[in-house]
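To start, the structure under review is shown below, and the notes come after it.
Every protein chain except one is present and positioned as in the full complex.
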Amino acid sequence: MEVLLKTENLETFIGQYHILQGVTFEAIRGEVTVLLGRNGAGKTTTLRTILGLSPPSRGKVFFKQKEIQELPTYKTANLGIGYVPEDQGIFPYLTVEEHFKIATKGKGDKVNERIETTLALFPDLKQFWRKQAGVLSGGQKQMLAIARAYINYNELLMIDEPSKGLAPIVVEKVMETLERMKGETTIILVEQNYLMAEYLGDRFYIIDDGKTVLSGEMKELKEHEEWRKKYLGIS
Amino acid sequence: MGMLNNRMNLFVIIVGLLLFLLPFIYESRTLLILLTQIFIFAIFAMSYDLLLGYTGIVSFGHAMFFGIGAYSTGIILHRMESTIFTVLLSLLVGILLSLVISILVGFLTLRLKSHFFAMLTLAFASLFLVVAEKWRTLTYGNDGFTFPLPEFLRDRTYFYLVSLTFMIAIYFLLKRFTESPFGKVLVAIRENERRVESLGFHPLYYKVIASVVAGTTASISGSLYVLSLRFVNTSVFTMEMTLDALLMTIIGGVGTLIGPIIGSGLIEFAHHLLTDLASISPIFERWIIFFGILYILTVIFFPLGIVGTIRNRISGKGKKEKYAKKTVAG
Partner (left out) sequence: MEQIVNLLINGLATGMLIFLLAAGLTLIFGLMDVLNFAHGGFFAWGAYSGIWFYGVTGQYVLAILFAMFVGLVLGALTEKLIIKPVYGNHIQQILITLGFMLVLSELLKVIWGPNQLPAHAPEWLSGSWLIGDIIIIKYRVFIIVVGLIAFFTIHFILKKTRIGLIVRAGVMNKEMVEAMGIHIQKIFMLVFMVGASLAALSGLLLAPYSGVIYAEMGMDFAILAFIVVVIGGMGSFTGSLLAAILVGLSGSFMAYYVSELSIAVNMLLMILVLIFRPQGLFYGKG
């Protein structure tokens, strides 16, 4: 079991608010690590802090044993971390094709090859190839955002609430896609949708009031209804 | 804060008294004229501080109100008999016009984000400048016009005392205003507008009233300014006027009221000195360039200006430091 990414006591301020007050967790290569917790607990900020979009005031982030918390966002991303933000971060006036092109590193045949492979995983996107992304449906946008993060064969994908605002049937589709990506890459998944988390996750961490308070294998959480009640307000 | 405040009041009163006595102790016409100028610009800069320092809004059109006061006074004294009554009337007309215009402009623009507000105020001020240039029957355009003063204001000493009184009175009034519960809300808006809104206040109204107070005060300074010159032309509406207020406020110290007064003194004095030096090298004719550079450095390195930085040193750093960053950060 190789630890791909690790954080140690991350603390982050946003304006005057102390959002993260000690987040410690590990993501193991090849696994899906799920970050759970109530709204406003600090899950999104954790991802943003790892990427340097909301830099930490204290604490450390290791990626492949290297300290990265001081790196600017673009350098962190170039280490091989793909990001799907909560709002999907789609560029509404760029076409699907342009989204693929801007995301793909490298030149020439390599680019085309990557685009081909990615499209094989997201076949629906092909039919909107020359459409502006702004006109896509919520589910299609989510797929595009995931494809964009996947296309560089990033070693780590950080996906923030992929089920948010989507109809159940669409959520299922997103789940299927993520399941197919599992194994090929390591995933850190932030989810409110417990069923999705349970289905995809190997390991979980619960963040409460800016701190990691509980962790373990996913199946343990499955067995402990009282944990779910206490920290997630679900049963 | 209370102690500091009392000491500050005492300080202002003592310096004020000394300034009142000055013309009877030391007779220098140049110095009196210079100090009069400083007092007038201090009023203008204080009015600007109310916007920038206390409410956290950047207007690039503050000269608009300065000019309204200036032309109200100029035109009334030019057209009507020059008596103490018409002088007061002209001040009042300026204040009323500024009141109406600041309400109108305020409601139109203050709901916008800071960039747009700055830009729109700039555009409004330039519109006033154009009107002043084109409405020649009233303003004589760029050339401007002179007008007579009533007897008692012609005496430089007397006018000096009047300006000083105005400055001190306005200082204490604005201080009162900013320390009132209303003023506290303004500061809260500067710090975090959304939070104020979520507490049930309506930031727009507070901002409009702040801009009305600032506008009418600026109008008074404009009136005094042309009274001191006995002449008015379109320069009162120019960008340079707003820039002067900006320089004085930023260099002196935003959000302090005393800062703009010190800023005004500093800049007017330096202006005076550097103009004298212009005979040595023409670079000193462009004295404003030094202030421009000083201003830029202040914004980057000392966003609190002279007064704010000193105050911070005195009352210790730490907690205040964060506040410091916020003052200009908005």
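Order of writing sets the chain letters: A and B. Residues in each chain are counted from 1.
As a working rule, a contact is a pair of C-beta atoms (placed from the backbone, for glycine too) under 8 Å apart; a residue touches a chain by one contact, two chains touch by 3 or more.
Owing to the predicted nature of the structure, the values given are computational and were not obtained by experimental measurement.
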item: Residue of A:Y83, A:F122, A:Y205 or A:W227 touching the missing chain in the full complex; value: A:Y83
item: Selected from A:L94, A:L121, A:M175 or A:V213 as touching the chain missing from the view; value: A:L94
item: Option from B:P23, B:G94, B:G255 or B:P303 whose C-beta touches the chain left out; value: B:P303
item: Candidates B:I14, B:L88, B:A123 or B:L273 - the one touching the absent chain; value: B:A123
item: Interface with the undisplayed chain - residues on chain B; value: 56, 58, 60, 108-109, 112-116, 118-120, 122-124, 126-127, 130, 134, 239, 243, 246, 250, 283, 285-286, 288-289, 292-293, 295-296, 299-300, 303, 328-330
item: Residue ranges of chain A at the interface with the undisplayed chain; value: 51, 53, 72-75, 77-78, 83, 85, 89-94, 98, 101-103, 105, 148, 152
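The working rule: only the chains that are shown with their structure count from here on.
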item: Centroid spacing, where centroids are CA-atom means, of chain A and chain B in whole angstrom; value: 53
